[in-house]
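All protein chains but one are shown in place.
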Amino acid sequence: MQAIQDMFTLHPSAAPPSSAVRDCLAACLECAFACTACADACLAEAAVGNLRRCIRRNADCADLCEVLGRALSRQTELDWALLRAEANACALACEACAGECERHASMHEHCRVCALACRECAKHCRRLLEQTPPSQ
Amino acid sequence: MQAIQDMFTLHPSAAPPSSAVRDCLAACLECAFACTACADACLAEAAVGNLRRCIRRNADCADLCEVLGRALSRQTELDWALLRAEANACALACEACAGECERHASMHEHCRVCALACRECAKHCRRLLEQTPPSQ
Amino acid sequence: MQAIQDMFTLHPSAAPPSSAVRDCLAACLECAFACTACADACLAEAAVGNLRRCIRRNADCADLCEVLGRALSRQTELDWALLRAEANACALACEACAGECERHASMHEHCRVCALACRECAKHCRRLLEQTPPSQ
Partner (left out) sequence: MQAIQDMFTLHPSAAPPSSAVRDCLAACLECAFACTACADACLAEAAVGNLRRCIRRNADCADLCEVLGRALSRQTELDWALLRAEANACALACEACAGECERHASMHEHCRVCALACRECAKHCRRLLEQTPPSQ
């Protein structure tokens, strides 16, 4: 998304966010979509009765990705301790959803694609946590 | 976003959504981000007292774009009458936000970029409304 | 919710919102919860395969109620034309969800309770539309 780069550069704050923030934000937006779409695809499957856990993990993950995405879209008066807690919760949600989707990946291709988006987003959440020390 | 094309193709429903749906979804995700970021940038401006209306239009527009984006991410048991009402509300929100942002575009570059995202999203909402007849 | 009355009274705007706004807001918050909980209860039912439409209507309705609830929580620089479009979309979502839930109400008590919350919220959305003329 070109808009991410543009909006971050044009913000009146002193310095634009790091590439870790930008990449995590992009991953959150993509993962939130993938999880909403995967839950919907699971609901349409004949075997929906076997996909309850997947649908729940999708819902949790979409919610967390949207909220972390919104937090990363804002630079004014950022609370790093809170951002870290959000990134931690989002990483857990992504990993739990990826783990469940991977169990169905051979049967449901949408679960395979969703798992990839979740793993990617979890990776960027973890990277963000590594690069923002607790003391910041 | 590659995930949009992939997830739409892999959904168990009979036929993938039209390109009008796909384009509108992508525009919603980009516009939701731009509006959240623009509200935050406005809040950081020295002249925040002159940007109250802009911040409110941003908040409304981000909310509507997120909700329409989620609706367009789902194909199962779609209610076209409701989708049309959502697309109509989202188009209004985008046009109102674009109109306000354009008033500040020469002073605040983030408003200029945000207005572009809003105009693009409004265009795709209107196109979606044209291509989905009320009787559908 | 006591907070609704308190926050509306303490807002620096000239006049507090009408009781139509307050009642619609309270109904939105209750209906959004009921729909999220009903979708989850449907997902846990043995007959989940027959409840796909109900789960989709629940998701749409929860989304619209949350967004209208947020719009009604804000008084600054309100855009009445947009609020009307949102209230219209929310009324449609509530009525569609109520209609679907009522079909399962004798079998699933959570659908009966959810339908009541949806009918109540739709009523308050319609009342709000009656009391806010298009020309406002």
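Per-chain numbering from 1; labels A, B and C assigned in written order.
Keep this in mind: a contact is a pair of C-beta atoms (placed from the backbone, for glycine too) under 8 Å apart; a residue touches a chain by one contact, two chains touch by 3 or more.
A quick note: this is a predicted structure, and the numbers were derived from the prediction, not measured.
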{"item": "Selected residue (touches chain absent from view) among A:L10, A:C28, A:C42 or A:A71", "value": "A:A71"}
{"item": "Absent-chain interface as seen on subunit A, which is shown", "value": "52-53, 56-57, 59-60, 63-64, 66-67, 70-71, 74, 76-79, 81-82, 85-86, 88-89, 92-93, 96"}
{"item": "Positions on subunit C contacted by the hidden chain, ascending", "value": "1, 3-4, 6-8, 10-13, 25, 29-30, 33-34, 36-38, 40-41, 43-46, 66, 69-70, 73-76, 108-110, 113-114, 117"}
{"item": "Residues of subunit B (touch criterion as defined above) contacting the omitted chain", "value": "40, 43-44, 46, 48-49, 52, 55-56"}
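Simple rule for what comes next: only the chains that are shown with their structure count from here on.
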{"item": "Subunit C against subunit B, contact positions shared by both copies (same if over half, else different)", "value": "same"}
{"item": "Separation of subunit A from subunit C, taking each centre as the mean of its C-alpha atoms, in whole Å", "value": "28"}
{"item": "Residue numbers of subunit A (touch at least two other chains)", "value": "40, 43-44, 46"}
